[in-house]
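Apart from one protein chain that is not included, each protein chain of the complex appears where it belongs.
The block that comes next holds chain A.
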Amino acid sequence: MVVKIRLARFGRRKAPFYNIVVAQARTARNSKPIEVLGTYDPIPKAPIDGEGKKWKDVKLDSARAKYWLGVGAQPSDPAWRLLSMAGLLEPKYRPKA
């Protein structure tokens, strides 16, 4: 069976919050995963001083993520996006020029 690195949606209605999880591909989205690698909060937060860009918070254990990638875990597209931003993978999709 395939082990995937994917996002599990938690939070409330219109207030999404994701756990970045390692789970068996055929288990339910929010079922108990093999491991929780981190979190992703997709709601942009305003910077404290009011200047600069809004930011999104990602918490990730990159060492464990590397291990799971090393043993063949397959990231889903959104997970791939986050992991590539963290510098663990080659980006799958690049913005067209």
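Rule of thumb we're sticking to: a contact is a pair of C-beta atoms (placed from the backbone, for glycine too) under 8 Å apart; a residue touches a chain by one contact, two chains touch by 3 or more; residues count from 1.
As a working rule, contacts and distances are computed from a predicted model.
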Checklist entry - Can you pick, from "Ribosomal protein S35, mitochondrial", "DNA-directed RNA polymerase subunit", "Ribosome biogenesis protein BOP1 homolog" or "CMP/dCMP-type deaminase domain-containing protein", the UniProt name of the chain not shown? => result "Ribosomal protein S35, mitochondrial"
Next on the checklist: Using the touch definition from the top, which of A:37, A:73 or A:89 touches the missing chain?
Outcome noted: A:37
Checklist entry - Taking the full complex into account, what residues of chain A touch the chain not shown? => result 8, 10-11, 17, 19, 32-33, 35-39, 44, 52-62, 64, 82, 85-87, 95
